[in-house]
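Sending over a structure as structure tokens; questions will come in a sec.
Only a single protein chain was left out; the remaining protein chains are all shown in position.
This part shows chain A:
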Amino acid sequence: MGDMIRASGLVKRYKDVEALAGLDLTVPEGKVLALLGPNGAGKTTAVKCLTTLIKPDAGTAEIAGVDVLKEPALVRSKMGLSGQYAAVDEHLTGYENLVMIGRLYHLGKARSQQRARELLERFDLTEAADRPSKGYSGGMRRRLDLAGALVAEPPVLVLDEPTTGLDVRSRQGMWEVIRELVSSGATLLLTTQYLEEADKLADDIVVIDHGQAIAQGTADELKARTGGERIEVVLADVEDREAATRVLAEVSDGEVKVSDNGRELTAAVRGTATGELLRVLQGFERETVTVLDVGLRRPTLDDVFLALTGHAAESDENESDEKEMAK
């Protein structure tokens, strides 16, 4: 079993910005790798380099054993790409879109038509098959786009932020579809901004920031590095802040974060989350701290980022940059 996707030392510069600063990746056959990072981290640039859409300034990459730089045409026949902005023709129907893609993969007319019908059925688009895709919902367009990536049953799939911008229900639908793909043995590279998504779908996660991999591991490993689950407390009275911080510090292995208004406190817990939560509540009772809300939550991408880089994900600031660069 070899590696189906391999990249080493990928560098891509746009004027003064280094979108990729020496990125390394490997995805073994049949595995799912999630490339996790905020907007502007270089995820889309990495995808474009791997899928022959842009040429990296330095570094090498292979898809299914084929050199991306030397034989881009052959690489294109071995992978399917589903992008961030659903790449479907809005005037064509769902069926016509898929048949066109099949014919451009050189499957022949009959086979293309057959694949189109199979995929529409599988992605629950049969009813909408003969309507122009212009009228599809966001979730339907993404499913159609993903179906497009699967037309030629390529051994490698690259999905660039498949659920960004989808509502919760469509997102869960996409997750189901992707999980099914994985169980059928495809090798998959997936980019996402959501730890939860990486967690649900990937075998392995690479966290990327400023064009470089800053951490790699399973979701559990990454979460362990960020200090596991969080206890969040909202105080009824700001005066209780110090007492509450003391109680939280007993169960936490890191700092207790206090919000700007001084009423919301967050601490990463060391031991079993529920046990520690009980201890915290007992502590509050003892110290007569009144709270409006207490809860446990899992680490978010922001927590992972904060722990790994010491800075927050700054997603909003960089968003426009990457879009600009992706052009």
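To be clear about the criterion, a residue touches a chain if its C-beta (ideal position, glycine included) is under 8 Å from a C-beta of that chain, and two chains touch if they have at least 3 such contacts; residues count from 1.
FYI, contacts and distances are computed from a predicted model.
**Q** Name the omitted chain as UniProt records it, choosing among "NADH-quinone oxidoreductase subunit I", "GDYXXLXY domain-containing protein", "Transport permease protein" or "Zinc protease".
**A** "Transport permease protein"
**Q** Using the touch definition up top, pick the residue from A:Arg76, A:Arg143 or A:Lys223 that touches the left-out chain.
**A** A:Arg76
**Q** For the chain left out of this view, which of A:Gly30, A:Pro132 or A:Gly254 touches it?
**A** Hidden-chain contact among the options goes to A:Pro132.
**Q** Name every residue on chain A in touch with the hidden partner chain.
**A** Its contact residues with the unshown chain are 51-55, 73-74, 76-77, 79-81, 83, 85-89, 91-92, 96, 100-101, 103-106, 132, 145, 148, 327.
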